[in-house]
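Here the structure is laid out as structure tokens; the discussion comes afterwards.
Missing here is one protein chain; the remaining ones are kept as they sit in the complex.
Then we have chain A:
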Amino acid sequence: MPLAAARPIRNPADPVIVPRGAAAPDPAPVLEVRDLVTTFATPRGGIRPVDGVSLAVPPGRTLGIVGESGCGKSMLSLSLMGLVPAPGRVTGGSIRLEGRELVGLAPGAFRRLRGHRIAMIFQEPMTSLNPVHTVGYQIVEALAGHEKLPARALKEKAIAALRQVRIPAPERRFDEYPHQLSGGMRQRVMLAMALACRPALLIADEPTTALDVTIQAQILDLLRELQAETGMAMILITHDLGVVAQVADEVAVMYAGRIVERAPVAAIFDDPQHPYTIGLMGAMPRMEDERDRLVVIGGTVPPPFALPAGCRFNPRCPFAGQACRDADPPLAGLAPGHAVACWKAPVEAHG
């Protein structure tokens, strides 16, 4: 029996995030995810690193997903890409990319979409590039999987892709190997590969975490420019709230496999409602601050096989009360575009 069938649908009412400054919700999001559940069969029973996630990303917009390691954000992105490693699989919910259902799609059909309509870049560009092939070969390989073109046209397209990500002298770089490139250049090559087929959605999983701050600034700037040029939708997964502030339009905060708060980026930074989001804001060291001590979120993320009863954050939450130990709060709308899963929100009134 699929595990998802056993659990009730928690929040049917709020799928679409309202972009900041937009007059009305976009009618056709590029990606729409509803109640997504990814289950791993383990000797201890089924565990769900992604447990009922709903989100939507309109074209030309960026959704930032933040949370600590182990909160399920990388497994969420692999689920969207159809790349969940065995023994895990998507066991419930729906993923619609440009209106097309991806859950239950045959592997061959998924392969044709991957890299073409939906693409992904990873944290460590060196481990995602093949060291024994030139970068040009690898981009051509990605292109050839989706487009039947003569070799020369493929090479031209690959060089154009390198040029698009502002790599100087792309004709020369085409014949170089990954080890000949710096970290920032490698991440640009990854981007060129991901964007070569003009995907509708780019998933960037910690794209700048391994880079120096000056190179990070270059890559973030490039991502913003490329998005403006191509109109692609973007999901940016990161634990760096500074990066989120710089790039995202909307933010989803994940905790233990769930989205606990979702809001336009400005609201996340000046009006965070979930105690976890508040804690993250306080824990982030800021150069603008004079205060020397940082706010601390005690404890760590519970592993998916040892989730606490009630609200999953309650053992770490300073505001937790009996209600929080008894029942799991649903993600409920608090203001337009702003939803939070907390019994105590707003904390001023109920804390």
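The working rule: a residue touches a chain if its C-beta (ideal position, glycine included) is under 8 Å from a C-beta of that chain, and two chains touch if they have at least 3 such contacts; residues count from 1.
Heads up, the rule we're going with is that contacts and distances are computed from a predicted model.
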The chain that is not shown, which UniProt protein name from "Cytochrome bo(3) ubiquinol oxidase subunit 3", "Ion-translocating oxidoreductase complex subunit D", "Dipeptide ABC transporter ATP-binding protein" or "Globin" does it carry?
"Dipeptide ABC transporter ATP-binding protein"
Residue of A:L294, A:A309 or A:A327 in touch with the missing chain, whole complex considered
A:L294
Residue among A:L105, A:L149, A:I215 or A:L307 touching the omitted chain:
A:I215
Contact footprint on chain A, counting only the chain that is left out
68-69, 182-185, 212-218, 220-221, 239-246, 248, 265-266, 268-272, 275, 278-289, 292-300, 315-316, 318-319, 347-348, 351
